[in-house]
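Omission of a single protein chain aside, the complex is shown with its protein chains in their original locations.
To keep things simple, chains are lettered A and B as they appear, and every chain counts its residues starting from 1.
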Amino acid sequence: MLHTVNKSPFERNSLESCLRLSAAGSAILLFEDAVVGAVTGTNIADKVSAALADREIYVLGPDLAARGLDQSKLIDGIKVVDYGGFVDLSVEKSAVQAWV
Amino acid sequence: MGIEVNGKTLEVDEEGYLADLSTWVPEVATVMAKEDGQELGEDHWELINFLREYYEEYQIAPAIRVLTKAIGKKLGKDKGNSKYLYELFPYGPAKQACKYAGLPKPTGCV
Partner (left out) sequence: MSEIKKFMYVNRKAPYGTVYALESLEVVLIGAAFDQDVSLAFVDDGVYQIMNGQNTTGIGMKNFSSTYKALGDYEVTKLYVEKESLEARGLTVDDLMELTWEDEDDDYEEKPSIRLVSSAELAEVMADQDVVLSF
């Protein structure tokens, strides 16, 4: 299963709810404002790191770049994808839950 | 758009459903039936009243299969089928009975 999050974790609880309610083995894709949750040094970084133990986390590269966030600041284990990668993930995973 | 009931004009939408449920009086059903060239008997009123009660309780007009099941339970199995409902309301329980009862078009009416 693929979970997508597009809201900043500092404005909405979408990312936290996603981390709480995504099962082991599922994938999470952060895009739009949610990419701010993919970098180190934030107050949610520990929760994101912990989720990486049993889930894959992806971040949409163009949204990171647009916000001036360098890929070198990403939390270890998060993978960067482009739009094609986003589409591949959606196709590959059976169902998609959008944490809007 | 509107219909004339007891000397007053009540607003209806483009499909003829009453715009404001609270303006309903029994004559609304009589007037609408007359326009469709139909007389309302006891069985019609039983269904109209059933629909109004259902709406009162659940705030929706039931989908047809929900309606038939609920009617079967309350009024008896011989009435809980769409054949019976279509005999009473040939244009369909949704299009006719709900409209006469002052309800909006049923949710789940596909």
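Basically, contacts are C-beta pairs under 8 Å (C-beta built on N, C-alpha and C of every residue); 3 or more make two chains touch, one makes a residue touch a chain.
Just so it is clear, the structure is predicted and the values come from calculations on it, not from any experiment.
A.B. asks: Which parts of chain B are in contact with the chain that was left out?
C.D. replies: Those residues of chain B that touch the unshown chain are 57-60, 62-63, 65-66, 69-70, 73, 107-108, 110.
A.B. asks: Just checking the interface: what residues of chain A touch the absent partner chain?
C.D. replies: 1, 13, 17, 20-23, 25-26, 94-100
The definition used in the following text is that only the chains that are shown with their structure count from here on.
A.B. asks: Would you kindly tell me how far, in whole Å, the mean C-alpha position of chain B lies from that of chain A?
C.D. replies: Between these chains, centre-to-centre, one finds 50 Å.
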